[in-house]
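Dumping the structure here so I can ask a few things about it.
What you see is the complex with one protein chain gone and the rest in place.
Let's turn to chain A:
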Amino acid sequence: MHQTFDAALGINLLHANQQGAEHNRAHFDQWGIICLNVMSSPGAGKTVLLERTLAALTNEFKIAVIEGDMTTELDANRLRQYNVPVIAINTGRSCHLDSKMVAGGIHCLAHEYNPSDFDLLLVENVGNLVCPAEFEVGEHAKVALLSVTEGEDKPLKYPVMFQEADCLLITKTDLAPYLEIDISQIEANVRQMNPHVTIIQVSAKTNDGLENWFNWLRNAVQSNTAKSVMSLT
């Protein structure tokens, strides 16, 4: 005798990943850390941006890095020069970080350091414009990078990441004069699907615009600190 049933589940396909992300976020909130998920296609300038960020802000905030983009094994070592904990995650052949991998990273951080000492966790995701946006890792905000060499049409063609981004950095602006690129068109294309995103143009070569990015970060960290102070009272 067989009995057949039809069960309505209505569970998100990424339910397991989302639960993991909530676990991570609970840690961050308990430790008073703000976590940013930094995403782009390979080579858009994530690691260089993190280098500039660490060079400028390590005396203001206590920062840790999770390095998931292992295309060059040197990325993590480049960042370690700034004397911050850099947890390299071997993503294997995975094309994105998921919340479990990041959980491994933050448990490691909590094991070796006092996690409550940290203000900011920067997660460099795997270089890929498609799915990292779909796999949340517990971040408080998503930062997407698009370099001027990638063309105006990329936000239209890879919309999910640009639609989800809280902050978009248009990188390598020093190269714009050599290309036929209309940066205002990039911005317009992104705003078609994400009108409230903060867009910042930067060049890690000339340092143009980096101060605006640092201010965005300062603001993110300060509003998080304010929030945890509020929750204590």
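Keep this in mind: contacts are C-beta pairs under 8 Å (C-beta built on N, C-alpha and C of every residue); 3 or more make two chains touch, one makes a residue touch a chain; residues count from 1.
The criterion applied here is as follows: contacts and distances are computed from a predicted model.
**Q** If you look up the hidden chain in UniProt, what protein name do you find among "Fe-S cluster assembly protein SufD", "His-Xaa-Ser system protein HxsD", "Menaquinol:cytochrome c reductase iron-sulfur subunit" or "Hydrogenase maturation factor HypA"?
**A** Spelling it out: the chain absent from the display is recorded in UniProt as "Hydrogenase maturation factor HypA".
**Q** Which listed residue, A:Gly104, A:Pro159 or A:Gly209, touches the chain dropped from view?
**A** Of all options in A:Gly104, A:Pro159 or A:Gly209, contact with the hidden chain holds for A:Pro159.
**Q** Quick one: which of A:Gln192, A:Asn207 or A:Gln222 touches the chain that's been left out?
**A** With A:Gln192, A:Asn207 or A:Gln222 as choices, the missing chain is touched by A:Gln192.
**Q** Considering the whole complex, which of A:Ala16, A:Leu74, A:Leu179 or A:Ala226 touches the chain not shown?
**A** In the complete complex, the chain left out is touched by residue A:Ala16.
**Q** Tell me which stretches of chain A touch the chain missing from the display.
**A** 1-17, 93-96, 98, 128, 130-131, 133-135, 156-157, 159-160, 163, 191-195
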